[in-house]
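Excluded from the complex is one protein chain; the other protein chains are retained at their positions.
After this line comes subunit A, so read on.
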Amino acid sequence: MTTTDNSGDVRLSGIGKTYGSFTAVHPLDLTVPQGSFFALLGASGCGKTTTLRMIAGLEEPTQGTVHLGDQDVTHLPPYKRPVNTVFQSYALFPHLDIFENVAFGLRRRGIKSVKKQVEEMLELVQLGEQARKKPHQLSGGQQQRVAVARALINHPKVLLLDEPLGALDLKLRRQMQLELKRIQTEVGITFVHVTHDQEEAMTMADTVAVMNAGRVEQLGSPADLYENPGTTFVANFLGTSNLIEAEVDSTSGDDLVLKAGGGKLVLPRARCSAPATAGGKVLVGVRPEKISLTHADDAGEIPEGRNRLTGKIADASFIGVSTQYVVESPVCDELAVYVQNVERDGRLVPGADVVLHWSPAHTFGLDAAQDIDAGVETLEEEAA
């Protein structure tokens, strides 16, 4: 795959979709470069599937254009677009066997000798033996692979995946994530993947766009999004974040000094996405695994220059590789702390007074004008 080839680029310019008075997707610009594995991540109803369907041609955008490479496909019907979709729950043709399902796209384009290609494709997804079975005779994971094969055999410029792993159980999902990643690397086609599972998006994609309420909140590599979330939604939706309300006290060099409760916290100016002036409010964030926990008796041993908070352990759950603590602190009711189980301190039990401390470099700052709980997964969403 040469880098100059851009025929597999997906370019969305000002694309938006409204249904009556409801705006499913606010006008958005997005470029997915050729050969990348791109994930649209968001909770249900955030507009990610609508965006995908507009690329596929299954949904007409209310405004804006869709380009594939240099071709404007905005008004082309799906059957004229060089893209293929792996549908949620697969949409395999129940009256056709696996072979004919996979051959469907080739036959529609008038290709006569499909046998060799179909057999090769079924080998790629390890379903050579199942060619003459009907879809309902296969397991969920096998059906999923048929759906991928049926789309990939057409060598689309872009492969669109609409929650392709949603119907699979956890173990199979992990397996298929790696499998899809392998296939993508092998065929080098641009993949656009829609999912609500942040772990799935981070495992598979090179670039993740986090969507919320019809807008792209933030776009970047998984590590970048995780380490430098730009909004409370991203901070809470991708993994867990501890967000603390603080007031800007002063600036010193490249750092901001903040007041939270009685203590002071240091935040590198570069890691603060909010405009910070003395006296202004910001939300200070830190990931639970970045925090170290020291018993209050040993507070003197904590190196200088680290951000500190005091608190009391409210709950501790041992989950093998780590222990997850919930700490009550004057600045925040529930601070999550994940501690690797390397050398466990027997004194760190519920009720113990502790000092939480972390490197200022691991601190990020967010605009305090946002909902602090945006993107926190509630139980109902989990069940949906």
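The definition used in the following text is that a contact is a pair of C-beta atoms (placed from the backbone, for glycine too) under 8 Å apart; a residue touches a chain by one contact, two chains touch by 3 or more; residues count from 1.
Keep this in mind: contacts and distances are computed from a predicted model.
For the chain that is left out, the UniProt protein name among "ABC transporter permease", "NAD(P)/FAD-dependent oxidoreductase", "Fe-S cluster assembly protein SufD" or "Cytochrome d ubiquinol oxidase subunit II" is "ABC transporter permease".
Within the set A:150, A:196 or A:271, the residue that contacts the chain not displayed is A:150. For the chain missing from the display, the contacting residue among A:14, A:77 or A:128 is A:77, taking the whole complex into account. Of the listed positions A:134, A:290 or A:347, the one in contact with the omitted chain in the full complex is A:134.
In the complete assembly, the contact with the undisplayed chain comes from A:109, out of A:109, A:132 or A:155.
Residue-level contact of subunit A with the missing chain is found at 56-58, 77-79, 83-85, 87-89, 91-95, 104-105, 108-109, 134, 136, 150-151, 154.
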